[in-house]
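A protein chain is absent from this complex, but the other protein chains hold their places.
Each chain carries a letter (A and B) given by its place in the written order, and its residues are counted from 1.
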């Protein structure tokens, strides 16, 4: 039974690029290899947005699976490729920060440099896909790879409480307009978030357990989302539209200390 | 050989939510389980639109297949989950009306309540996906489930002829701008539809057999579509745009009785 290969990219859906990577995987690893789209909608060239999606999804993927992650504005330059092993799941990616949000410990190896036959504009298909396919059929390959001791890691700020404010950042806004913040469930456990600072004043946030707990159309909600982070949602529509939020933007939340329980 | 699992949702394509459900299915049922997107573009939270897509596609899916249907604005509340068996195909869904457009007879069972380890914001991944996976490998599971005698059913109006008018509703507008109406081929068989009432007057509808039967750019067409319903199409573009139609909107058609044949 073949190990599945998941694909994350910023390739969108206007082209056959993703299919060409899948074809490269099937050609190498066998036609019965399951290849599954993780997402093709990472923002164009936004490595940190890709890092978010990878860290949110990877814990949910089966052990032994391989994820091919291609957000690669530096394709064709000298940047390295890497293979990583995180809690039993493999990742193949350019060494540009895509693994920045995966918590330690993680094993990382350098991929061998691409051969001369590889195009200079599509390493996802010509280089990374065959590497991911090889890893899916031969995980022992890593024994022959050189460890990568200094992978590129992007600064990922954690949410930071200071007095009655909590500075946070939007990691992602989803299809429903929910705004995923860089505030883990653990961090949020010690605080009570009461509102969000906007140009028009502080809007109250109601801490709830599920999206349906709000009054339709009237409330901004604050809840533990399914991706490991706290979310701002709107009971009647898109919180991202209401608040004008997008990935990478900063937000300031008002907090009070949780009552000791 | 594994039974395929199809997935219908309103999750869009901005996130890894669908992939996380697929991962849950593969983890439970085996990596060689075919998982296939039915659609992720049900309108956000629109259960009736999901019910349309489910009823249009289900007759085309292989017998023995399982369809995981997740349009679930009430996730985390007390609403039940169900498993249904319709003409040899299984459906797993929240009990909120998603099976409303499947004609009787249908067997329906209650799913057991989710355990405490299930998130309150993503039952699709944490609860319904494993249930669908289980049903795909063990259809006999239903023998241990309690029948659901009173599933939530939404009102689905059939098209209604009255004199020389036929009141109908738009079930769906497709990628080509074709407007699928709640008029079955059977109902249409006894009528001759001649036009559609618009604010600017009655526009003629030409009954045709296929989309290419119209004069490009000039005609509104009325034909038996491939999804089991009558459609209004435009020979030169999008009927939905021309007429300003969207799912859920009502339309009034002019009819005359068919000549006896």
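FYI, a residue touches a chain if its C-beta (ideal position, glycine included) is under 8 Å from a C-beta of that chain, and two chains touch if they have at least 3 such contacts.
Every value quoted in this text rests on a predicted model; they were computed, and no experiment measured them.
Although one chain is not drawn, the whole complex shows that of A:52, A:90 or A:122 it is A:122 that touches it.
Residues of subunit B in touch with the missing chain: 1-4, 6, 8, 13, 32, 34, 36-41, 53, 56-57, 60-62, 65, 172-176, 209-213, 223-226, 231. On the side of subunit A, the interface with the absent chain consists of residues 10-20, 22-24, 26-27, 30-32, 35, 44, 73-77, 119-122, 125-126, using the contact rule stated above.
Following the convention adopted for this analysis, only the chains that are shown with their structure count from here on.
Averaging C-alpha coordinates per chain places the centre of subunit A 31 Å away from that of subunit B.
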